[in-house]
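With one protein chain held back, the other chains of the complex are shown just where they sit.
Labels run A, B and C following the written order; every chain starts at residue 1.
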Amino acid sequence: MSLILNEEQIFLKDSAKKFAAEKTPTKHFREIRDSEISNCYDEKVWSEMVSLGWTGILVPEEYGGSNFGVAGISSILEELGRTLTPSPLFSTAVVGVSLIKHANEEIKKEILSKVVQTGLKLSFAIEESNRHAPLNISCLAEKAGEDYIIKGEKSFVLDGGFADKFIVATRTSKNPGDKTGISLFIIDSDSKGLEVTPTKMVDSRNAANIKFNEVKVHSSRMIGDEGQGFEVIESVLDISRAAISAEMLGGALEAYEITIDYLKEREQFGSKIGSFQALQHRAAIMFSELELCKSCVVESITSFDEGGNDSERLASLAKAKVGEVFHLISNESVQMHGGVGVTDEYDIGLYLKRARVAEQIFGNSDYHKNRYAELTGY
Amino acid sequence: MSLILNEEQIFLKDSAKKFAAEKTPTKHFREIRDSEISNCYDEKVWSEMVSLGWTGILVPEEYGGSNFGVAGISSILEELGRTLTPSPLFSTAVVGVSLIKHANEEIKKEILSKVVQTGLKLSFAIEESNRHAPLNISCLAEKAGEDYIIKGEKSFVLDGGFADKFIVATRTSKNPGDKTGISLFIIDSDSKGLEVTPTKMVDSRNAANIKFNEVKVHSSRMIGDEGQGFEVIESVLDISRAAISAEMLGGALEAYEITIDYLKEREQFGSKIGSFQALQHRAAIMFSELELCKSCVVESITSFDEGGNDSERLASLAKAKVGEVFHLISNESVQMHGGVGVTDEYDIGLYLKRARVAEQIFGNSDYHKNRYAELTGY
Amino acid sequence: MENLENFRKDTKAWLEENCPPEMRKPMGPGDVVWGGRDCKFPHPDAKLWLERMGEKGWTCPTWPKEYGGGGLSFDENKILQEELMAVRARPALSSFGIWMLGPALLEFASEEQKKKYIPDIVKGKIRWCQGYSEPGSGSDLASLKTKAEDKGDHFLVNGQKVWTSYADDCDMIFTLVRTGPLEPKHDGISFLLIDMDQPGVTTKPIKLISGKSPFCETFFDDAVVPKENLISDLNKGWDVAKRLLQHERNMIAGMGLGGGSSSKKKKDQPVSSGMATMAKTYAGEENGKLADPALRQKIASFDINSHAFSLTLKRASEESKLSNSGPSPASSMFKYYGSESNKLRYELMLEAMGTKALGWEGEGFGPAELAITREWLRTKANSIEGGTSEVQLNIIAKRVLDLPQ
Partner (left out) sequence: MENLENFRKDTKAWLEENCPPEMRKPMGPGDVVWGGRDCKFPHPDAKLWLERMGEKGWTCPTWPKEYGGGGLSFDENKILQEELMAVRARPALSSFGIWMLGPALLEFASEEQKKKYIPDIVKGKIRWCQGYSEPGSGSDLASLKTKAEDKGDHFLVNGQKVWTSYADDCDMIFTLVRTGPLEPKHDGISFLLIDMDQPGVTTKPIKLISGKSPFCETFFDDAVVPKENLISDLNKGWDVAKRLLQHERNMIAGMGLGGGSSSKKKKDQPVSSGMATMAKTYAGEENGKLADPALRQKIASFDINSHAFSLTLKRASEESKLSNSGPSPASSMFKYYGSESNKLRYELMLEAMGTKALGWEGEGFGPAELAITREWLRTKANSIEGGTSEVQLNIIAKRVLDLPQ
């Protein structure tokens, strides 16, 4: 596994860095947050992302994508994470596209090309409780002739408030907790009986609660085979965990750098506070932990593209480690800022909020420690 | 529950402090350790403890004791813990006496008076595996007429290498893990078939592995009723956990104070190392944690004497907390001493060793956190 | 003792007659009475209740009678509080004047000043806020720069304060200002009372990461302050400040105590842990155990520390009663541990609640859930306000451990 990005990936990362600096500095996030737009993303920015080809990075060339791989899109997310860029990129270009890639040719042609060309927005409806539990699916899809009728509820559906299409994990047989019997469907957001309630999260992003009131979907809109959805889910989740870890790393690095700058600048008791040894040691520990995170993330995001056979474990490792460190850094950063750290005026608190939401996406640190241990055989 | 010792307890504590300073400073421990005495206690010192009445503190007055209570003996142990005083006091006067107090009148008369007058040494054989598991008793006692025949093995028997009498937890019915079916017997150390192998621990104390090769014991030597031993065990263990927590607190306080003194004295880079803020903060955290430990210990040790109804939980709380803090303090103390901290010449490393052994006595911190949660209903 | 029993009887009777029925109902968040020139009362009975209590001086029961206080002894006050509790009386008045300024005036003000200000505090006529911190001086409070220039019969004040709670609703502010040189910094500070009802004083609310807050920035732009508003001697304000800060520290330390700690076992009642009960609701249970073993372990650690901490507060108070000593430097330990513990409490609640703790507003979350999320963010300030955790550790190292500086 390479631990250094290749030229192509470095190019994407640099472009994203430039993009974030010019188009989506944290000021952009604040503007959206404080505006009346409840969607928490900007159409114009999204169009620009689409025209830069970012939605097609995981899309094979035959459907108009660039196939630049998980490391490519993750490098972009890391840079966007630094400025807290709000966009449907993760939900659409990582989670959504990875799911659709398991669908039949017809669907792929239809949806992937639209994602690449027009920025069609996708959202994955999987969670049903207040913590990540991909096996605990009780949302029911019952066969009725050529159709399935979906009944049930989903929560914490990322970017669900404005998605064009949902991919829904349903149960077509067996009981909640069973690995088989799970099937995936593609549902249009304007489907009859679909009740989407956007929720406003502490990080000002959008997630949704969804009710399926007997939503009818044609069997041709199933991804993969009936009852075999879980394998697809796990592999897509691992890619998504690696990618969100990269975004979190970006946020953690930025929060850390903002704080180090503050330590160099703020004076108390006649000295820069960065000269106080207790803070120096804590800063040095943050540096060390971030170095470890960088390694985990780069290993995890490159493992998919290089066909590694340990991607599940590395994804859990990265998500667990980065989650813990972003938690640490966000707390330490606010504390080291003192009074201004808890004001809305300073950016540092925004990272604290984002850290906790991102921590919960597709499994928090304890979830992944546990999974890591299981995959390692203990 | 009182959080301040009464006059009687303060008197005992002061006497013990004086005793430790005069008779058993750490030099005394070193002398025994480096001598050929494998027993790791000094007969003369033991006699003096006996003549001070310390072995009778938990013994009712009718058997010659003072009945000064758990808080009394624990206060003594705290002071002796400061100088790492090696003696059979804990095994005999706390664990042993508390067990014997549940025996019939005849046994009490016989044994308790000898403990008080001649310093008869008792030892409790309970553990069978490498971690504390008071329910997992498979050492068998089979009835044979008026006798029982004991077969099985015990390990980590504190002060077992030189005890005069053992109290053994055996199974008379049911299976390991069952709360009933456990019976306690008193066995003379010269019993036929009893094979005692003293072990030398990292803290230079003595523990023993014991084999029972069909050891015959008369049924009159049973403590309490057949099969009802577990209730006795749990109540004695809780007293013992509180008392050993007090000893550990003494060790932690001393290690901490030695270290604070060292910080005030050692110079590096032209300054006392105690002036370095990073060390100051770590020292202040140690102080805070020790304050919490003092409170837990005093609450726990007084709860037995005051007839509190929450003694189990408070004992687990104290053992869990003090175990963790002694662990922290012993590590920090050695580190803050730098190079000399890892030499045998300095005392500080002795506390590190004692901390780890004491941590394992009757359940380590995780064991007691778990038990605390269970007793609190989660 | 007979006197005390009489006092209890009289108090009981007085409360029976004078505490209005409305004032015996549980309080909502909008029901606090802060006093002041434009005091807003949630209910006419609240006005009545304040007037009656103020008349007796029982808003400040132990303050001297000559300044309008209740003049009660320690034991009498204990009885009063018990009887107030017994009828579930609401506090007649909440006030920084009572909590902070009053005790400082009693210790440091002139006879004239005491006569002028204390009765109004007791009766809630003036609403006070505090003005210590400045944008440039957080932990290093003594480096403050707000300047009071001597203009003969008055001072002219220029500068800015931050973290002035409720300043936009207050009548007057007690402040630390610089009247002397910047160095040595502790020697040029004075304690000044400033009327906010003048063009030279303006305020601006501060928005926190947790949302709206009572905190404001307060700006002084040629504010005029009569000389007689100086408390204690010129340039001796730091002594007043130190006493007030110590007081504040003790108040905040108490925050580490609420909620999560497992309750004391009562005879024949099952013990319980608030945090664990809540966690079970969100994370489920298996055979009576919290289903998530990692979370369970963390909650057990928290409960143990929380219990040990409240026990330590109790022990310290028993010990200080025994030795008859005032607040010790160890109060820094309480401030440190209490605020860190409170932060941890909310982090654990967040962890237990999972995505249910991630809401900001609107649909999809219960009001209690939203409140916890906001409070989680609010707790981040606990280890900063009233002296940061770092400052507390410095104080412990210096004053308690006596480590070299």
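Here is the rule we use: contacts are C-beta pairs under 8 Å (C-beta built on N, C-alpha and C of every residue); 3 or more make two chains touch, one makes a residue touch a chain.
All values reported here derive from a predicted model rather than from experimental measurement.
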Response to the item:
Output for the hidden chain's shown neighbours is A, B, C
Worksheet entry | Residue among A:A20, A:L120, A:V202 or A:C293 that touches the chain left out of view | A:C293
Item to complete: Based on the whole complex, identify which of A:E214, A:E345 or A:E374 touches the chain you can't see.
Response: A:E374
Response to the item:
Among listed residues B:D42, B:E79 or B:E127, the absent chain is touched only by B:E127
Worksheet entry | Residues of subunit A in contact with the chain not shown | 2-4, 260, 263-264, 271-272, 274-275, 277, 280-281, 283-285, 287-288, 291-296, 298-299, 309-310, 313, 317, 320-321, 366, 369-370, 372-378
Item to complete: Tell me where the left-out chain touches subunit B, residue by residue.
Response: 127, 129-132, 155-156, 197-204, 207, 209, 267-270, 276, 278-279, 331, 334-335, 338-345, 349-350, 352-353, 356-357, 360, 364, 366, 369-370
Worksheet entry | Residue numbers in subunit C that touch the chain omitted from display | 293-294, 297
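One rule holds in what follows: only the chains that are shown with their structure count from here on.
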Worksheet item: Between subunit B and subunit C, what's the gap in Å when you average each chain's C-alpha atoms?
Response: 44
Worksheet item: Where the centres are mean C-alpha positions, what is the separation of subunit A from subunit C, in Å?
Response: 41
Item to complete: Provide the list of subunit A residues touching at least two other chains, using ranges where the numbers run on.
Response: 276, 278
Worksheet item: Residues of subunit C that touch two or more other chains: which are they?
Response: 390, 393
